[in-house]
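Selected chains from the complex are presented in situ; the others are not included.
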Amino acid sequence: MILETLTSPIILFFALGLLAAFARSDLVIPEALAKGMSIYLMAAIGLKGGVSVAAAGFGPDLLIAALAGVLLSFAIPFLAYALLRSIGRLDGINAAAVAAHYGSVSLVTFVTADQLLTASGISAAGYMVAVLALMETPAIISGLLLARRGTKQSADSGASNMWHEVFLNGSVVLLTGSFLIGLIAGKDGFAPIAPMFEVGYKGVLCLFLLDMGLIAARRIMASKGLTFRLIALAIAMPIGNGLIALGLAAALGMAMPEMIVLAILAASASYIAVPAAMRLALPEADPGIYLSMSLGITFPFNVIFGISLFTFLARMIS
Amino acid sequence: MTALIIKKRIDLIVDLPLIPKIVAIGKAAGIEHHTVLSALSGIGTHGSWSDDRISGAMAKANFMTICSAEHAESFVAALEPLLSSYRMIITVTDVGVVRGSHF
């Protein structure tokens, strides 16, 4: 499995981005293009999920997976916070901000896993997209609770505006919205626009991962607040979170493909939805730290090793 | 020569996601109008940044407002405690304006 992943164009473009940035090339993907591609990917994955759920219908297993996902998203930050405070020796605010990132999920890790799993014959159910959308926000709430408790800070003047930002965050709205559109339009409604969202999908993912590689490497090079302990945690936490998710999924009797995806979601850390919310809710937290960990270390780790690791472990369990 | 009235111009370099908060603080200090100018990159005590961040959390902008000396004073006073936590810089300059009443 690992060999196939490592020679698939998606991962090779990611590696090209990493190498180009470490070699300090001036290759840059314009921000508007990167935003455009992430909007395209969110719409495509949302629609695909909605259409497949419209076909398969709402089964109990969707509810189980959704509950497991939301539970993980709420709980992981508390575990991560403890590790970050003790082993990571981070102050309260930064520990809470990083914990929120690791409780939440990364769309691109999900999309990349979806591609690599399908390539090796494992296709997870369409409703996992809904689980992805549901897992984005709870972790932010836990993170803010941890930060408040940590510092007895008076209710922030922008609180109302912050809750609003957390739930009406652009990516959550687009992902959930296109999921619902896929659900309403169904197979035949989706047919006329299917070519655009299927033909371009893998190719756009290649160019997007090229950009992710460039930004992840530049993030690592520019990271100032990163201690050796934090780098170790940025690798240990995904593995830990993934194992917890595997245990929970096995206990709930989830099917093998969905089990792998849930583990990868738990192991992934957000770097689009949560950083924007954190910057507004916890301005004191240093974006240098949480972005370097989630984007600079955890994302590359998950894409290159995480996906194969959890596929292997899930196969062993079932 | 059209007589120019002296007003204060306040410039902030601040993270884009924090602009709504700055506008709220401004309103409380009597600052009703402002313009946000776009910035591309920069280096400060907290290291370098440039706007090609997927998350946009690192993108900064130049919040600018023209206002009376009194409003300027209360605005700067309100912003001072947040300077380091918001990673902002503030500068205050004298400018001449034509329609005194407008600002």
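As written, the chain order gives the labels A and B, with residue 1 at the start of each chain.
Note that in this section contacts are C-beta pairs under 8 Å (C-beta built on N, C-alpha and C of every residue); 3 or more make two chains touch, one makes a residue touch a chain.
Note that the structure is a prediction, hence the values are computed from the model and not measured.
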{"item": "Chain-type multiplicities in the full complex (formula in displayed labels)", "value": "A x3, B x3"}
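Please note the rule applied: only the chains that are shown with their structure count from here on.
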{"item": "Geometric centre distance via CA averages, chain B-chain A, whole Å", "value": "34"}
{"item": "Residues of chain A that touch chain B when the two form their complex", "value": "28-31, 34, 38, 157-158, 161, 211-212, 214-215, 222, 224, 271-272, 275-276, 278-280, 283-284, 286-288, 291, 295"}
{"item": "Chain B to chain A touching residues, read off their complex", "value": "15, 17-18, 20-21, 24-25, 46-48, 51-58, 82, 85-86"}
